[in-house]
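Every protein chain except one is present and positioned as in the full complex.
Here the chain labels run A and B in written order, and each chain numbers its own residues starting at 1.
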Amino acid sequence: MSSRTTHLKLLSLICGIFFLSQFTQAQSDVTLYTPYTSISVPPGESVEYAVDIINNGKEVKNVPVSVSGIPKSWTYTMKSGGYTVTQVSVLPNDRKTLNLRVEIPVQVNKGNYRFRINAGSVGALPLNVNVSKQGTFKTEFTCNQINMQGNSNSTFTFNATLKNRNAEKQLYALVANAPVGWEVIFKANYKQATSVEIEPNLTSEIGIDINPPDNIETGTYVIPVKASTNATSASLDLQVVISGRYEMNVTTPTGLLSSKITAGDTRKIDLVVINTGSSILSDINLSATAPSNWEVSFEPKKIDNIMAGQSAKVVATVKADKRAIPGDYETVFEAKTNEVTSKATFRIFVRTPMIWGWMGILIILFAIGIVYYLFRKYGRR
Amino acid sequence: MNNVIQIENNVTAKVKNFFRRTAGFFAPNDDKPVHPFKAIVYKEIADHVRSWRFIILVALIALTCFGTSFTALTGISKAVKTISNDEAFFFLKLFTVSDGNLPAFFVFIGFLGPLLGLGMGFDAINSEHNRGTLSRVLSQPIHRDYLINAKFVAALVVICLMLFVLGFLVMGIGLLAVGIPPSAEEFMRIVFFLLLSFVYVAFWLNLSIFFSVKFRQPATSALSGIAVWLFFTIFYPMIVNVVSRVLEPNMMSSQLYVTSYTWLIKGMGFIMPNQLFSEATTTLLVPTVRSITPLTMEQIMGTIPGPLPLGQSLLIVWPQVTGLFAATILCFVLSYVSFMRREIRSR
Partner (left out) sequence: MAEHIIELVDLTKKYGDFTAVDRLNLNIRKGEVFGLLGPNGAGKSTTILMMLGLTDPSSGMVRVCGIDSTTKPLEVKRKVGYLPEDVGFYDDRTGLENLLYTASLNGFSRNEAVVKATALLERIGLSDAINKKAGKYSRGMRQRLGLADVLIKNPEIIILDEPTLGIDPKGVREFLDLIVELSKEKGLTVLFSSHHLHQVQQVCDRVGLFISGKLIAEGDIQTLSQKLFSSSPYIIEVGFSDDKQSVNSIETLLKRVEGIVSIQPKNGHFEVSCVRDATSDIARTAVNAGLDLKHLYRKEYGLDEIYSRYFEGGVDHE
């Protein structure tokens, strides 16, 4: 109900203004005209009016122009033909355009502001500026993508914009309030920085690199970042969504990646598959790349699940070729899931079987035995 | 307490006695009778050392060895500054490197060792017989095999001493020239090389002693020895070469044929003492040698090149060592038996 009465009042007001201007026009031959007499703008913006001064008379008219009723903190300029003007002369049946530029300060209350362009005796043009928001001394810290997803190994790079909406130049300190273990790096002008200086009403691109700790669990983390001076501050909540990280490592309990084996023999090698990632690993298949004629089998052949941070033991049974020559051979053990693969390169030292050594010793002993026998048989002569 | 002291005294007495005995072996006491066997050994060693034949042979071997080690040194000293000591096996290179003008040390030992062995043994028994000393010595209260055993022992002692003195001299020269001491591994390898050379020379010694038992004339015996030596160094490789060329498998040959072929060639090589020696010494002196026989692709695949530890190198050459040792003992047995069964008659 009340809104209807307001509407009616507004309508009658606009009608009244229109009537008044018609009346002014009728009263003299000079008219002030601008198309948008009521504008809605946010604080800190500037409004430009193109004001036509129209002379409908038969003679040249000198019109003094001024602005009245404008709030103190607002600034304006009135220009025509590149000059700031206070009086305009218009030829008969001609028009002249004035450019009025009104700067609305950042700190301004929300509401309607009225002011007039006075043209002396000719009349005035009332203008209405509706400041759409409450203006403040304000710093804007924005980011068009405040949510990012990745695993704990990735670096999250946010591109934020810092805008100084204050009247003065500001030196912002850049601070992140990240949990322990997180690393946050600010970059201004592509350089690592902890503070940035911004002229009033200008912006600076701030890059923010966020590096989560390696062992972080999955989840959404909010990292508040803040640009602050003693007068003003702005903060931004960045969201980092840590998704599962798939990583594993194949090694041995001691970490020693070498072994010894006798040619033709088998040897059990204890392996450990460690889930170094942050999410569960499943269906881990084990395989090996061994020299030819070598046999490698695993017990178990397949690991179903390894929880993050946990490890599983695998026994690899390596059977060396009978004809392997002594010295180092390379064998690669590989654990594989759909997501990730890990390899352990083993240096396996092959020894010649001692059996031939013993055979040789036997032959030599046999020969010495013969000599001994002969000594016994003939020696006592 | 007393007991303990007594035991201690006992032990010290034993130790002293041991040292006295050991010293006695080299410097006999004039007041005490020497065991007849030792007496023969001393006499034989003295004979060897005094003989012109031995002096000439040793001089020849020493000269060539020093020559080779000096040429090796000039070649190595440049290289050794750039390579770290552990990988270089510098001391082993002293024995294996040649500059192309002179063969390497171990090649010389392989070549002159038989000559030394043959030279020291070819008249061992027959000269005693021809001089008429054999029956006189054997009528003394000694076992008959004392004579032949003492001759072996004396010659072996002399050869062993000579080889080790030469080997250590070469090492000493290397030490002086470069100033890096050999690693324990290198040292042991060189010692084993010298031992192997010793067995090798002992083989030829035994062979020539066998001939000296069999043939009355020292000339015949010496010639037979040299004939065997030449046969193995020159003619036998030629025969092996011809056989291997004739039987060489081609693309059409079956796998069985190829394997039996390689075994045949290997087997033919195995009865060559000089082949056994050179294979064994190469493996001992070059630690990166991992196999003596040619390798199949399957065996090579997956290998990481690197030096072998001494034990493994020894295991590789074990068949060769056994072969040489067995051949040496065989020759000894032959000469022993033929000497023991021989009629001792005067001239």
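By our rule, a contact is a pair of C-beta atoms (placed from the backbone, for glycine too) under 8 Å apart; a residue touches a chain by one contact, two chains touch by 3 or more.
Quick caveat, the model's predicted, so the values are computed rather than measured.
**Q** Using the document's definition of touch, tell me which of B:Val49, B:Leu115 or B:Val137 contacts the absent chain.
**A** B:Val137
**Q** Which residue numbers on chain B touch the omitted chain?
**A** Missing-chain contacts on chain B: residues 28-34, 36, 39-40, 43, 47, 50, 130-133, 135-144, 343-347.
Everything below uses one rule, namely that only the chains that are shown with their structure count from here on.
**Q** In the complex formed with chain A, which residues of chain B make contact?
**A** 143-145, 290-291, 295-299, 301-306, 308, 312, 315-316, 318-319, 321-322, 325-326, 329-330, 332-333, 336-337, 340-341
**Q** Please name which positions on chain A make contact with chain B in the complex.
**A** Listed in rising order, the residues of chain A that touch chain B are 290-294, 321, 323-331, 347, 351-352, 354, 356-357, 359-360, 363-364, 367-368, 370-371, 374-375, 378-381.
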